[in-house]
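Removed: one protein chain of the complex. Kept in place: all other protein chains.
Chain nomenclature is as follows: A, B, C and D, assigned in order of appearance, with residue numbering initiated at 1 for each chain independently.
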Amino acid sequence: MSVVAGKELRIVGFLCNWCSYGGADTAGVSRFKQPTDLRIIKVPCSGRVDPLFVVRALLTGADGVLVSGCHPRDCHYTDGNFYARRRLEMLKRLLPFVGIDERRFHYTWVSASEGQKWQQVVTDFTNRIHQLGPLHVKKENEG
Amino acid sequence: MRVGVFICHCGNNIAGTVDVARVAAEMRKLPGVVYATNYMYTCSEPGQEEIKQAIRKEGLDRIVVAACSPRMHENTFRKTIEKAGLNRYFLEMANIREHISWIGEDKELNTNKAIEAVKMAVAKVMNNKPLYSSSFKVNKRVLVIGGGVAGMQAALDCADGGLDVVLVEKSPSIGGMMSRLDKTFPTIDCSICILGPKMVDVVQHEKIKLYAYSEIDEIKGYVGNYQIKIRKKATYVDWSKCTGCGACMEKCPTRNAYDHFNFGVATTRAINIPFPQAIPKKAKIDPEFCRQFTKGKCGVCAKICPTGAINYEMKDEIVAEDVGAIIVATGYGLFDLDKFPEYGAGRYPDVITGIQYERILNASGPTSGHILRPSDQTEPKTVVFVSCAGSRDKSLGVPYCSNFCCMYIAKQAILTKDHIPDSQSYVFYMDIRSNGKGYDEFTRRAQEEYGAKYIRGRVAKIYPKGKKMVVRGADTLLGTQVEVEADLVVLATAVISAPGAAGMAEKLHISYDTFGFYVESHPKLRPVETNTSGVYLAGACQGPKDIPASVGQGSAAASKVLSLFSKDMLESDPAIAQVNINACVGCLKCVKTCPFQAIKEEVLRNGRKVAKVIETVCAGCGVCTSTCPCGAIQLQHFTDNQLLAEVNAICQS
Amino acid sequence: MTDIKNPYLPELATVLRVIEETPNIKSFQVAFNDPEKMKGFTFQPGQVGQLSVFGVGESTFVINSPPTRMEYLQFSVMKAGEVTAAIHNLYPGDQVGIRAPLGNWFPYEEMKGRNILFIGGGIGLAPLRTLILFMLDNRSDYKDITIIYGSRTPPDLCYKDELKEWEERSDVNLILTVDNEYPGWSKRTGFVPTVLKEVAPSPDDTVAITCGPPIMIKFVLEGLAQLKFRDEDIITTLEKRMKCGIGLCGRCNIGSKYVCKDGPVFSLAQLKEMPDDV
Amino acid sequence: MSTEKVKEAIAKILPDVETVICYQQGFDGLHTTPLFIKIPEEINGLIWNPLCVQNLTSYLPSIKKKVGIVVKGCDSRTIVQYLQEGLIDREKIVIIGVPCTGVVSVKKVLREIGHQPVAGVAFDDNGNIVVKTSKGDRTLAIADVCPDKCATCQYPTPIVYDYLAGDPIKSDKPKESVHEDIRQFDEKTLEEKKAYWEKELEKCIRCYACRNACPMCICQDSCIAETREPHWISQKLSLTEKFMFHMIHAVHLAGRCVECGECERVCPMDIPVAKLKKKINTEMKELFNYEPGVDPDGKPPMYTFNVDEVKIKEHKL
Partner (left out) sequence: MPDTGYLPKEKVKDFMRELAKDAVVYAPCLEGDTVIFRPFSEERTLCFDRPANSPPKSVIYPQSEQLFAFEYKKDPEDHQKMSVELKADTNVPGMVIFAARPCDARGFTIYDRVFIDTDTPDPYYKKRRENTLIVTLSCAEPSPGCFCVGVGGGPAHKEGSDAMMTELEGGYFIEPVSEKGKAILNKSMIEDGSPYLQKAQEAQAKAHEAVKNPFETDKLKISQDLFNNDAFWEEAVSKCVSCGACTYLCPTCYCFNITDEQASGKGERIRSWDACMFFHFTLEASTHNPRPTRFQRFKNRVGHKFVYYPEKYDGAIACCGCGRCIRYCPVSVDISEIVSNLTESGQKQQQTAGSAKK
């Protein structure tokens, strides 16, 4: 049991607890319809997102990874998203170098009140991943 | 491991678009899950009871609740499982309502997504570890930053509640903006008459320690245990000797010192007491203007002072205070005239700001309450008020409403008529915002009883014409151009965040919005709390506010502190970073990136350097964990392995 | 080409019972799923087994139930790393894997007719327990049996029920100690090596068998030497990081000896012949 | 020339330090190996020539006592980076800097001479290396067999040193050339790049020579490539896991790699692993105008931030 074949692709989302997870909640409360592909992992802060989580996800089966945190200057932990922004930008620029389309990885800022923005982000990112199709980075080669 | 899974229908909220029974059935197939069920309302009393029963009966050791957002009920269920004997961190929630049932239309897809979400939660909970909070002592003193009406109210309420209060005010007197006002709306009672006694209460309260003319240099620590460094700025007057007699001020030869209290409407002496009701009523030298400092000789005040309080050698002094909580009441700032080139950018003396007009109106102000226009000290007969001078103007970076200008313009129009009965006031406005108790009646009175003419429209330009100022604008209701020849123009300049607000927020580790106003924890339900525990907000530092709102918030913040201090010990959140000293290589990159200075270097007995987390300071952001290259510092409850378990549950299934 | 037994493939077994010995030590009684296997299983006191939690890994523990009581095999596990943490999460009914018996054993035949001195600390009583129970089941084969056992605090003492039983027996001399004074503890206090010195058992015709944390072992060995025990009469059982358990993977060696295969039981005389990277 | 000056400098500092780390001849004519000089007599064993490639500074963080070290310009960047990160105590290190016009890549020489055993080498005055094999001598221009880093070297003279053995040299290589190879690789299509890395990384045997030789891989024994807590990576020898390991190495070196090229030099399977790190460096330069190992007071960009990042634009969907 995993993504529904033919209908969904595998999208992993890392959302910070204070802003974006709340934004996704707000979108839910407002009944803003979204595609179902995204699977959300809650983290306290976007600064907790080690770029290697994104790499691991993309290498082991994810077709797309989304990271969302508080808007810059608005981090619950003051600086967490500032670090996140640098690390994730670095990763975004590294990915195409190893042959992974950088469009498969998106990072953005959504506050707890921005339900509508969240809906837009999820919808647009999911559409983008569907346009790109499944990612076949994974290739087992023993020996 | 014996995981129990509880799927909530949430009435029809979840069950309507998710096949909850199927989710439960799928969970039963998972290794490690020994119990899975679905229930109408898991958060209800019987729903929680069922969880407790199952824990006991089935010997469950970890619980997954798939229901609404954990932001809603995580605490509820943590308490539930704790009551049944499990550690509260053996709970994971899968958000299948806000993130699934409410946003997806296809029941099949929703159900599949819910199954995966719960699988992720199961994968994570199997990696959870019991965490225990430790308790620490609270220092039951409170720091109030800002001695305006909000800060004073907070300080008095705390002090009356038995707390020791440290009140720090950066100007020489407490009282803030309210002490400058002439009358207050909508009652037209004298501002200083109602504020003065409060100021006296503050200075006389045995529980309040006042630092006037002082600023916050440094804030260290955490809720319950803050260490504050206060900079007592040099006044060059020994306040322990100064009696406030004012003799120095009378004899001071410098007469052109900028008068901060009067917003430059008049000048003052280089040594001055800001205003007659000042608390503390002490003199201070303004070295920028004092001849002793600028020319190196004078010494008049030193000679005249009967108590010998003058000390030209005085230096700033740093004092330390330890407190357990902080109330921030740093107030607001105002746009300068120079923001308005079309209104003369401060070049026309008879175009003034609302707060300057307050000083002109005020009986103890520079004109002793006679309305005299600055240029020629004559009585203005035509006064034009311009509202929204900057406010609600995106191009000036102030898209918001300054909240109380409409009201004080009405008040000032009324007072103008009171002072000069043959005067005529004009008010250019965008909208009249008067939604407080008795407010709308008040603005009507200004128009109906006092004859103020309200013109809806923006003022495009103000320029001098002889002794008059021509105010040119549009009347958008009539659709015509309007020109008023005024004797005096008062701009209701935009309320902005206090100067230095951002720097203060950074010292406090609280967040601020793009305009520099401090951000409350929740816009509705936690309006005085910040996201940093132990730091509370009062007054206009959080956003433009009038007096009653500021006072109310001051009291609210005080009550928050009082309830925080009702316990002797506080419990720390155990979901904080932890160092595995065996893996730590002592590179201390985590020390560099920790936003809270919560990590320090520790030298082990064998001489090895490692990182050490100061448990009470760590806020649990996890920046250190993603900084650490060797995985030695792990944010508990969000460890690499816990998050990887979730990633694997999605990607490797 | 004949099919050989796959030494890496564990025998499936079920946890029967979990006993909480101390705050961080649990004992697990397990039995093979195949009753025939259980019936046919034999081992010698001191031999070890590899206990698997599939998905997490394997770890080596001494079989601390004696070969004279074969309804189950008992392993005592102190929580330290990933595998032991996973083992601690096991409940009765859970499935595990066992590869046993592995390694050598206590030379109990050679000890017959002699005085036996057991010196244990903390979880170090586990390997001794096998031999103690085995000797008590064959009590007449041995002369005096003395057990010196200590732990940090009284709650850290393993096998509390058995300790009580041994204490009550007249044919066992049990000396218990904890490191420091502890509320409600009326017996000895002090570290095991110190107590050994105080008790000063005679080396005459006595074999000393010791197991415990490395630092205790170090001082116990010194103490025994002072008491004039011969190196050949001092026996200890070593613990090492092991993976294969059959002398191949290369990490548990001390010189040319593999603890998993040539040990874990060594006499001090043997240890002295080996390099010192213990 | 330099050799004597290096020896002089060592003789001078030796009384003051526990050890001086420098080079000696290795097992054949083409290889050098570290020499740890403790007593004056051992100075004679020292050699200094373009075969002294290894970045010796990686030994510094683990040495507690006061040491002397011989560094080339490129090696000195490691010391600068160590200083930025607070990994060494400048007081405990005496640096003998040697201006360098380029070293020799043993791999490239071996490729040129067909992997013959080498009896000895000599260097002539025209910038050539003469390699003696059983099949005769081969004369190669050092410029043709230098490591890639030398071809674009910007720091021929050490950035920090206490003694300089030789006259400072200015770089004659254009600054733009440094990242040229990365830009060219960037031009390839995603498929080409993916195929390239799959083919290269497939060769990896996870011996971790690249990691252990890397002066900035400070985790060493605590590297997450081998731990279960955290369990980032399995011991399976699949392409995914090899890929993951090299991504870990690259990401952990983001904004820290001093481009000494050790990872690539030591790889027994000749995988161009330095490229990944250099790519990140190119981006660090672009984003933060930061170059690792150049300014002792600099701040590694991943451990700091600007509230307003001038170069990071919000990404649109």
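Note that a residue touches a chain if its C-beta (ideal position, glycine included) is under 8 Å from a C-beta of that chain, and two chains touch if they have at least 3 such contacts.
Small disclaimer: the values here were computed from a predicted structure and weren't measured.
S.K.: Among B:Ala15, B:Leu30 or B:Ala502, choose the residue that contacts the chain missing from this document, as touch is defined above.
M.R.: B:Leu30
S.K.: Of the residues listed, D:Asp124, D:Asp221 or D:Glu314, which one is in contact with the missing chain?
M.R.: From the options D:Asp124, D:Asp221 or D:Glu314, the contact with the absent chain belongs to D:Asp221.
S.K.: Check the options D:Gly26, D:Gly166 or D:Pro296 and report the residue that touches the missing chain.
M.R.: Touches the omitted chain: D:Gly26.
S.K.: Using the document's definition of touch, tell me which of C:Asn6, C:Thr42, C:Ser170 or C:Ser186 contacts the absent chain.
M.R.: Checking the options C:Asn6, C:Thr42, C:Ser170 or C:Ser186, the one contacting the hidden chain is C:Asn6.
S.K.: In the full complex, which residues of subunit C touch the absent chain?
M.R.: Against the missing chain, subunit C presents residues 1, 3-10, 12, 54-59, 80-84, 93-95, 97, 214, 239-241, 243-244, 246-256, 275, 277-278.
S.K.: Kindly note down the residues of subunit D that lie in touch with the hidden chain.
M.R.: Residues of subunit D in contact with the hidden chain: 26-28, 30-34, 36, 38-39, 41, 54, 58-59, 107, 111, 114-115, 117-118, 134, 199, 203, 205-209, 211-213, 220-221, 226-228, 234-238, 262, 265-266, 268-270.
S.K.: For review purposes, identify every residue of subunit B that touches the missing chain, sorted by number.
M.R.: Counting over the whole complex, subunit B touches the hidden chain at residues 28-36, 58, 119, 582, 648-649, 652-653.
Simple rule for what comes next: only the chains that are shown with their structure count from here on.
S.K.: Per the definition at the top, count C-beta pairs in contact and tell me whether A-B or B-C has more.
M.R.: A-B
S.K.: Roughly how far is subunit A from subunit B, going centre to centre by Cα mean, in whole Å?
M.R.: Those two chain centres are 32 Å apart.
S.K.: Between subunit B and subunit C, what distance separates the C-alpha centroids? Give it in angstrom.
M.R.: It comes to 63 Å between the two C-alpha centres.
S.K.: Indicate the whole-number Å distance between the mean C-alpha point of subunit B and the mean C-alpha point of subunit D.
M.R.: About 51 Å, centre to centre.
S.K.: What residues in subunit D touch two or more of the other chains?
M.R.: Only 229, 232, 302 qualify.
S.K.: Return the residues of subunit A touching two or more other chains; collapse runs of consecutive numbers into ranges.
M.R.: 51, 56, 60, 73, 79, 83, 87
S.K.: Which residues, counting only subunit D, touch subunit B once they are in their complex?
M.R.: Residue positions touching the partner: 85-87, 218-224, 227, 229-232, 252, 302-304.
S.K.: Please name which positions on subunit A make contact with subunit D in the complex.
M.R.: Going through subunit A, the ones touching subunit D are 51-52, 55-56, 59-60, 72-73, 79, 82-83, 85-87, 89-94, 96-101, 106-109, 120-121, 124-125, 128, 137-143.
S.K.: So in the complex, the part of subunit B that touches subunit A is made up of which residues?
M.R.: Residues in contact with subunit A: 26, 69-72, 95, 97-100, 102-106, 108-110, 112-113, 115-117, 119-120, 506, 509, 511-514, 519, 523, 531, 575, 593, 595-596, 619-623, 625-627, 635, 638, 640, 643-644, 646-648, 650-653.
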